[in-house]
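As you look at this complex, bear in mind that one protein chain is not there, while each of the others sits in place.
Note that the chains are named A, B and C in the order they appear, and that numbering of residues resets to 1 at the start of each chain.
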Amino acid sequence: MTTDARTPNPHAALDDPSVLIEDVVRESIVEAVPIGRTERQAEFYTLRDGEMLLNMGPQHPSTHGVLRVVLKIDGERVVDIDPVIGYLHRGVEKLCENADYHQAICYTDPLEYVSSLFCEWAPVMAFEKLLDVEVPRRAEYIRVLSTELNRVASHALTMGWFALDLGGLTPVLYSFIERDEIMEMLTALTGQKLLFNYMRIGGVNGDLNHEFMSRLGDWMSRAARHIESNQGLLNENEILVRRARGLGILDPETALRMAVTGPNLRASGVPFDVRRAHPYSVFPELDFDIPTRQEGDCLARYLLRIDEIKQSLRIIDRCLHQLPDGPVMARLPRLVRPRPGRAFAAVEGPRGMYAAYVISDGTDQPFRMRIHDPSFVHLQLVGLMTPGNLVADTMAIMASLDPVMGGVDK
Amino acid sequence: MSVVGASWQRMSLTGRILAIAVPILVAVAVLGLLGVVLAGPIVAAFLGDNVPLVRFAAAVGGILVLTIPTAFIVIYMELKVIARMNLRIGPDRVGPFGTAMSVVHGLKFVGKEDFTPTGVDVQVFTMAPVVVFLATVMTMVVIPFAPGLFGLDLNIGVLYLFAISGLTVVGLLMGGWASFNKYSLLGGLRAAAQMVSYEIPLTLSVVGVVLLAGTMSLNQIVLGQSGSFVDWYIWKQPLAFLIFFIAGTAEANRSPFDFSEADQEIVAGFATEYSGMRFGFFFFAEYVNVFVMSALIVTFFVGGWTAPIAWPWPVDLSAVDPLGLGVGLLLLIAIGPVVGTIVCAVPFWLASRFSTLQALVLGFVVFNVLAILAVMGWAFISFDWVVGLAWFFAKTYAFIFVFVWMRGSFPRVRIDQLMGLAWKWLLPAALLNIFVTASAVLILNR
Amino acid sequence: MDRALRTRLERRFGERLTGPVRQRHDETEIRITAADVTEVVRSLHDEPELDFRLLADLCGVDTGDRMQVVYHLWSATTVDWLRVVADGLDRESPRVPSATFLWKGAEWMEREAYDMFGIVFEGNRDLRRIYMPDDYASFPLRKDFHLADDSSRSPGLGVRPMEETLAPADATPATLLRRSGAERA
Partner (left out) sequence: MAQGRPHVAVNDRALDPIGANSALDPVGGSGAPDGATALPVPAASTDVVEAIVVPNTLWTPVDPADYGPGTTGLNAEIEHLREVEASGVMSRDDARWSGALEIIPTKADYVLDLIRANSLWPLLSGLACCAIEMMSTATSRNDIDRWGMFPFRASPRQADVLIVAGTLTTKMAEPLLRLWEEIPEPKWCVAMGDCTCSGGRFKRSYSTVQGIDRIMPVDVYVPGCPPRPEGLIYGMMKLQKLVVDRRGHWPERKIGPTVPAGL
């Protein structure tokens, strides 16, 4: 972030908390904003001398999915950036409000399609709060086990994409090898690939089976070594380190103001992790660390995910040791009608705090179901970090923030 | 309705094109034949008068024909080697081990729709691929492939080389500017900046070699390195070799310096709007460029077509003169194959698992293989251009493998880092290299 | 359930709360009016004994007869999620002060709430449609926006149109401009 006189400072509104809201409203209203354009649009779409608008997307190799980014560039330097989203808006919340509580789980699946299990977990936890259901401990352990596996797969893909957006061909294929292996074992567990519809209200769909356990043991025996060797291709690479270090620095104060969570926040030095900050499931019984880094740049965000993979392997190991016996589903009627109320549940996904807010009106369908997705929040950071950098850095910053458009657009 | 009319209506597009093209080609061939018959002596006299022109034309024609298979081989190498580095199999369905895959990729462009988008500058848009392709191909004219096997032996070969290869950037700039597309524009400008920056260290790094060789003719430079591998200039000019390798990578737009077609940033760079055979020209030019760069590295630093070690026990076959046999040669040609086939068939026949016919067939095959091997060995020993060609291509493809290897391994550096490398490091190093070499030459030659 | 937090909140915002502080499981909920949002949220964020630094979620709710804006906050001083419900927004012209002066990250969440419910956040400098196309006329998550085959679920009502245009007269920034101009005049 540069404070160049020509680049509008994105902090303008948040730097001064003492500004009166009435003044903000008045200037945003009284200023001669052209009809139909907001203040931000009017500021962005007026070109100074030598500036050019470059439209990237909705189909572009480096925008993961269907993100559209309008760059205002001056030569190779990015002056301002305006992300345009909504190309994958599937109306999940409306569909969930028109489905009953069991069907809603299926709709929330494809939101973050690289880490589907988290997308199921948060709504299921909210439903359980509404219904006052006690989840069997074995089911909780199985949830933790499978979701941590999913976290490893997601982080592996993130690092591969980061290398791909920096121009490296091979690392993404290496990370896809790990990801495919995990996907296969989760397929053996859940019966469905990629969009495992596994979580159920009051438990999970099925108990651990033999193929899953054998694949898991086989993979755990070499996972750490493989991931280390794959990262050796990048971490000692001078080109990548030179490009990523000191790029897109996010200081902790700004991160909190931007409501950032997850690895992107921890890479800035704020040790906020829902698993510890607001414990849920059986995480209090498991021992693991919350890795943080102080730099807050792209390299830190990238390295932090490697540390998280190691912690996830630790959690998986602990789960396999502490796994209790017992049922994996609570006794529930097929058609659940929770009493009216509101419930909010959050889990720590691979990208940050993934939350669900459900309102029940006593019928068999949620009256209002809100999905809070971290990618949606993190994508705003692109407009904050990119100005002042080069066009090539835009991809590096976006890849290090790791948004998933399915979650951004819901 | 007439027969031809009905058939014409039923032809597909390709059919109609061929139905028109074939008669025209036949007519042209007949006319050409007549022209040769009538005006043959005059033309022959004209050609005889200026041989260099003829040689140049022949060389350019031969090089043009040679580039296409070269590009196919390099593309196949890239497909397969990168696939192996990615722990993939790579193409294996088309042809044995997928060897025909690159040919298929190349021929596909011929059948693709080739259209010109709205708003482009049509003439420039059309000429750009031609300029790029020709500028890349013309550099191969002065490269000595083997003793006596080169297009031209210019005494200013090095100057010609860099002058022509500098034209490539013009083509890229044309394509990027004329495409009426911001990605293409960025790609063209990036290519221009990059190539202009790297031309300078590229050229300066060769000056040391020119000082040592005392000539600018690539042929003489290669001859200056003849002997064993200790005479190669890579030992006398290690810094120059390093600079030339890095700058050549950037010059050939290869990873980690492949900015002008950086997929993740500017979609396909200057080639974003090109389709069909026009893109095919860019596609070929890129890979021919890799070949040229490797060939130049080999020529300047790794001894060109010279063998790394002299053949320890030279065989002199000059005494063997087949024509000396006279009629015996005819006899040999007549009887040799039969006798050889029978001789080779005997062991199979003795191994009683084969019938007589099978044994004869196997013997024939074995005899042919042996004969071909014998002829090739004879050529290898007695014709030095064969061995030279073998060594040249071996070295060149070794360096092409290094280029592909780098593409499979490295991320892309940033544009400002690229420029900084060129102007802050490579240029001073090249100047230092020139200074040291010149002073050394002065001191040693005094 | 954190009783201490409840007492703290009642002591601090006693007169501003429009209802009792509700607590269930690990959630504490307070209800305020839209006019108080700025002060309440700012003091929740700034005052050390509350210190709700992290905005967990911001969303709109359409209860059928009025609109709500719901903030979920997290603080290290308590084990609960704090839910602040800005209640009683007029369904015809729902307006609430923006929280972007405090959490810049709330900008897109407010844009989403505007896109889905038509809630106008005064002070959000980029209040435009974020998911639906700019020429889209209605607000999908409103309760009177019905999906195509809802009639099968409520036979009494028959087939209901999918996209009724339910834009309030002053929902877009443009109309916001005209309206404020009229007020000033």
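Here is the rule we go by: a residue touches a chain if its C-beta (ideal position, glycine included) is under 8 Å from a C-beta of that chain, and two chains touch if they have at least 3 such contacts.
What you are looking at is a predicted structure, and each value in this text was computed from that prediction instead of being measured.
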item	value
Chains in view touching the one left out	A, B, C
Among B:173, B:267 or B:362, residue touching the chain not depicted	B:267
Missing-chain contacts mapped onto subunit A	58-61, 65-66, 86-92, 94-95, 98, 106-107, 110, 113-114, 157, 172-174, 176-177, 179-180, 183, 191-195, 405-406
Where the missing chain touches subunit C, by residue	131-133, 140, 145, 147-149, 162-163
Sites on subunit B contacted by the missing partner chain, in the whole complex	1-7, 9-16, 18-19, 22, 79, 83, 86-94, 98, 101, 104-105, 107-108, 111-115, 263, 267-268, 271-276, 279
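As a working rule, only the chains that are shown with their structure count from here on.
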item	value
Chain contact graph, described as a line, ring, star, complete graph or other shape	line
Distance between the centres, which are taken as Cα means, of subunit B and subunit A, whole angstrom	49
Inter-centroid spacing, subunit C versus subunit B (mean Cα positions, whole Å)	67
Residues of subunit C whose C-beta touches two or more other chains	none
Where subunit B touches two or more other chains, by residue	none
Interface residues, subunit B side, partner subunit A - complex	82, 85-88, 182-183, 186, 255-256, 258, 262-267, 407-417
Subunit C-touching residues of subunit A, taken from the complex the two chains share	10-11, 13-14, 17, 19, 21, 24-25, 28-30, 33, 35-41, 85-86, 89, 91, 93-95, 97-98, 129, 254, 256-261, 272, 277-278, 341-344, 346, 353, 355, 357, 359, 368, 370, 372, 376-377, 379-380, 384, 409-410
Of subunit A, residues touching subunit B in the complex	52, 54-55, 60-62, 76, 163-170, 173-174, 177, 233-234, 237, 239-240, 242-243, 390-393, 395
